[in-house]
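Partial view: only certain chains, each at its native spot in the assembly.
Chain lettering (A and B) follows the sequence in which the chains are written, and residue indices restart at 1 in each chain.
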Amino acid sequence: MKSVTEYLWFETRARREFVNITQQVLNIVQKSGVEEGLVLVSAMHITSGLYVNDDERGLLRDISEWTDRLAPPGIYHHHDTGESNGDAHLKNLLLGHQVVLPVTQGDLDLGPWEQVFYAEFDGQRRKRVVVKLIGE
Amino acid sequence: MKSVTEYLWFETRARREFVNITQQVLNIVQKSGVEEGLVLVSAMHITSGLYVNDDERGLLRDISEWTDRLAPPGIYHHHDTGESNGDAHLKNLLLGHQVVLPVTQGDLDLGPWEQVFYAEFDGQRRKRVVVKLIGE
């Protein structure tokens, strides 16, 4: 069994930003020489999401607006600590913070429209994603 | 390390349909001879969900109605492209599009009521799920 661990760093210009990281993950897989396995892609901060869906401009707006409807900015108990990002924590839970991608014949085994997104909800500072690949 | 990759195809009669695929996944595990490992079951289309819960008729209706409450059919930016399935994309994100199941002693290591469901939200056409098993 082979294993590879890499970290992707993000420091988005906007507080909220959706970044397509499919190619970065694919590069890690191809460099590894692993032909068959699983790769975990997981946000290491609790105010960012990680999900798979279509890279379509309108849909990205829909997803962003939807997270505001279901996890709106507002007043949260968490803010008693001095924080102001309670909604970003809930958005992380709503979208999920990780995906596991199959690696088949040295490639990401994704469907035709599947793209991997890092969804930043509290950016403008350095944050990390771990990419952990195991296989052979 | 052994690995097995199989694809399940679906073409549901209704636009929305929930399909219990536990037995199909179990068949793949048993055929593989893998005794200990992890199996990823992941929708390859971005308008279908994949989740684990109870196979109870009333609950299936509850889940379906709940996805309509939280991700209602309606007007989305995504529809500017000519699509009409914006809500199905959000339902995919709400339920999640994948699960990872433990394989122990050659069997799916599930709790007493855990069943694996493919949740189709934009069906009536051929769509795929990837099943990727690694283990020994």
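The criterion applied here is as follows: contacts are C-beta pairs under 8 Å (C-beta built on N, C-alpha and C of every residue); 3 or more make two chains touch, one makes a residue touch a chain.
Treat the numbers as computed from the prediction; the structure is a model and nothing was measured.
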Oligomeric copy total, full assembly; chains in place: 2: 3
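As a working rule, only the chains that are shown with their structure count from here on.
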Superposing rotation of chain A relative to chain B, computed on C-alpha atoms, to nearest 5°: 120
Centre-of-Cα separation between chain B and chain A, whole angstrom: 20
Complex interface listing, chain B residues touching chain A: 1, 3, 5, 38, 40, 42-46, 70-71, 76-81, 86, 89-90, 92-94, 96-98, 100, 128, 130, 132, 134
Chain A residues touching chain B - in the complex, by the definition given at the top: 1, 36-38, 51-54, 56-59, 61-63, 66, 70, 94-96, 99-102, 104, 109-114, 134-136
